[in-house]
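Sharing a structure here in structure tokens format.
What you see is the complex with one protein chain gone and the rest in place.
The block that comes next holds chain A.
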Amino acid sequence: MSGSAEGSANTTKAVTEEPTASGQASALPPKPTASLEEDDEFEDFPVDDWTKEETEVPDGETHLWEESWDDDDTSEDFSAQLKGRA
């Protein structure tokens, strides 16, 4: 019945959120970052699956965390209280 075809056309929006081939992932347009803080909701992904390569960020940077952050500077104003007591 023709309702099937019409139904498909009408649910385009829903279909785009459904599983699609992973190959489409690379066609994703980057989203603007200006409105990132407006809504806290975690949006549905526009594609269902993608490869590990497609998760790699172009900057190629892998050093994301600082685990050695101790500060050896002893010239802060508050530390003047203790200077020279050693």
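In this section, a residue touches a chain if its C-beta (ideal position, glycine included) is under 8 Å from a C-beta of that chain, and two chains touch if they have at least 3 such contacts; residues count from 1.
The rule is simple: contacts and distances are computed from a predicted model.
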Query raised in the report: Which of "PCI domain-containing protein", "Alpha-1,3-glucosyltransferase", "Cell division control protein 45" or "ER membrane protein complex subunit 3" is the UniProt protein name of the chain not shown?
Result: "PCI domain-containing protein"
Query - Missing-chain contacts mapped onto chain A - result: 1-4, 6-11, 13-15, 17-19, 22, 25, 28-31, 33, 36-37, 40-50, 54-59, 61, 63-74, 76, 78-79, 81-83, 85-86
